[in-house]
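This is the structure I have questions about; it appears just below.
Of the protein chains in this complex, all but one are displayed in their positions.
Letters A and B mark the chains in the order given here, with residues in each chain numbered from 1 onward.
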């Protein structure tokens, strides 16, 4: 596709003088990462710090931020470009013009084992060796990859995709337009054990698990169902790989939880919350709307809406940066303090 | 079931005056979480901090702690109640009166691939597409959900359940009354590589993996087998989701390891140990009986029995609480110290 055609499809006006140069309306065959770009591909740059790579990239076209220095640099290198206040967003739209993700064709593989009581929507795609147990309801255009197991009574909304080898347990409802990635387990029994003299009494997990529309769950993540009530993941919330959602958690809408995050039982997370990788949220914690926590943070208690925090236990991000910078100087502080104590005749401990 | 029938089955005496009121012997149709309760359901309260929710809950009956204020409050709201020193334990018993977890019916699905040499106990349930390889022994009333794979020579004890898509590797022995949740992998090769000039020499993992009776292993957890000797999980120990047990670890009886805990190779954990979410235990560490470690702690070396600790590296819990409260004040401490050094003519570094 010609660069001019691309910009038209993206609905953006390219830097007009460039378009007039024949050499700057390149033919594009794909998208690429800046450092690994081949000629005839489109790449993108998010800001100044990539200026050095702009000087060497072999990409024929670029999406740039609204940055005149970068624009001039690209023009000088005879690279076709468009600018956007959100280059990453525009690049995401451009990828979709070049790349069609793999989708299973509708149809039911003969090796799938589907109970006669299962209700199947229109145009479903069900792969080899899938197992769907009694009473399950599957919406229209649902795509279920091979070796998925669905326990009895589950409901799956329209256009949802279940990737290979994931497991959906009983008492689970998955909305429309969700994606459950390979190996994820949804609706499994919560970790409910009451200590007794002989060991543990198992608390049966009689509650429900609900994923609202547009939720994505990463590979090998686990979402547990509670003893009573619901575990609920709000609309359009995205969970990365290897995330743990304990029994009875409520996660709001439009959240993004990075890989290996763990929410202990009963944690409540508001809308638009962003948790970095390996963050832990304690039992019964309440995390307000819009909270952002840096990687490996530990959150507990109540976190006010809009807070940006980091560390274990988490403190405001700016405090964390200053305090952790001093952590490595603790030994010298300790020595200095002891010296002062001696000078003043205080007894150093 | 009538409230009076419930209390009889639970073997407890309800507050007698309430039972005499017709309005306080409600018909109960299920159990519920306090905040989400519907009428005609039973819920429970663990302590004072839920008093506000007691004021608004729609539950018709409650299990209360031995707390007169809460009891009076419930009576005033015409909610039937029973009190117990362990309300959560009693509630767990009540759930089991209302809820029967899903169990597969005995029988072997025709798509299961079972080697002729496999020994099957009585009344086993084996789901679709299960694969059981040569020399495996399966006890009585064992339940194996769809798409489970069992490698050669494994032994599975009576009444054990293997949920969908879990994998049991060779040289593994699983006791009676165990539950292996979906996607868990038991007895896989330990991470044994010896550095050599060209990279790594793989150390073959010729040992065994043993799960004693009553062990539960959470979804997508992994338990490795060692080069020599055993990896062993003691009787009635419960592992949550996404837990890693390295090769050669010994975990005692009646432990509870929360989600995403990781035990490095050769770690030894005593009886009744409780590890919070994301705790890490170092290679060859020795954790005494009854140790409790807070979420995200890092344990190494020898931890004395009964210690309650937190942090990385872990310190006694009380020390951790005080020290971490000061962490955020390090910058001001650092400034104050420099000021004093200047006042005293010491050279601040």
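Note that a residue touches a chain if its C-beta (ideal position, glycine included) is under 8 Å from a C-beta of that chain, and two chains touch if they have at least 3 such contacts.
The structure displayed is predicted, hence computed values, not measured ones.
K.L.:
Of the residues B:6, B:185, B:233 or B:293, which one touches the chain left out of the display?
P.N.:
Looking across B:6, B:185, B:233 or B:293, the contact with the absent chain belongs to B:185.
K.L.:
Tell me which residue among A:60, A:133 or A:147 touches the hidden chain in the full complex.
P.N.:
Going through A:60, A:133 or A:147 one by one, A:147 is the residue touching the chain not shown.
K.L.:
Going by the contact rule already stated, which one of B:56, B:72 or B:339 would touch the omitted chain in the full complex?
P.N.:
Touching the chain that is not displayed is residue B:339.
K.L.:
Among B:160, B:220, B:236 or B:254, which one touches the chain that has been omitted from the display?
P.N.:
Once the missing chain is taken into account, the touching residue is B:220.
K.L.:
So which bits of subunit B touch the chain we can't see?
P.N.:
111, 113, 129, 131, 147, 149, 151-152, 165, 167, 169-170, 183, 185, 188-189, 191-194, 196, 198-207, 220-222, 224, 226-230, 242, 244, 246, 248, 260, 262, 264, 278, 280, 282, 296, 298, 311-313, 315-316, 319-320, 322-323, 326-327, 329-330, 332-333, 336-337, 339-340, 343
K.L.:
Mind pulling the subunit A residues that touch the left-out chain?
P.N.:
Residues 30-33, 35-36, 43, 86, 88-89, 91-93, 95-96, 98-99, 101-102, 109, 111, 127-129, 145-147, 163-165, 181-183, 214, 218-220, 235-236, 238, 240-242, 253-254, 256, 258-260, 276-278, 295-296, 311-312, 324, 327-331, 333-334, 337, 340-341, 344, 346, 348-349 of subunit A touch the chain that is not shown.
Keep this in mind: only the chains that are shown with their structure count from here on.
K.L.:
I'd like the Å distance between the centres of subunit A and subunit B, where a centre is the mean of that chain's Cα atoms.
P.N.:
Comparing mean C-alpha positions, subunit B is 26 Å from subunit A.
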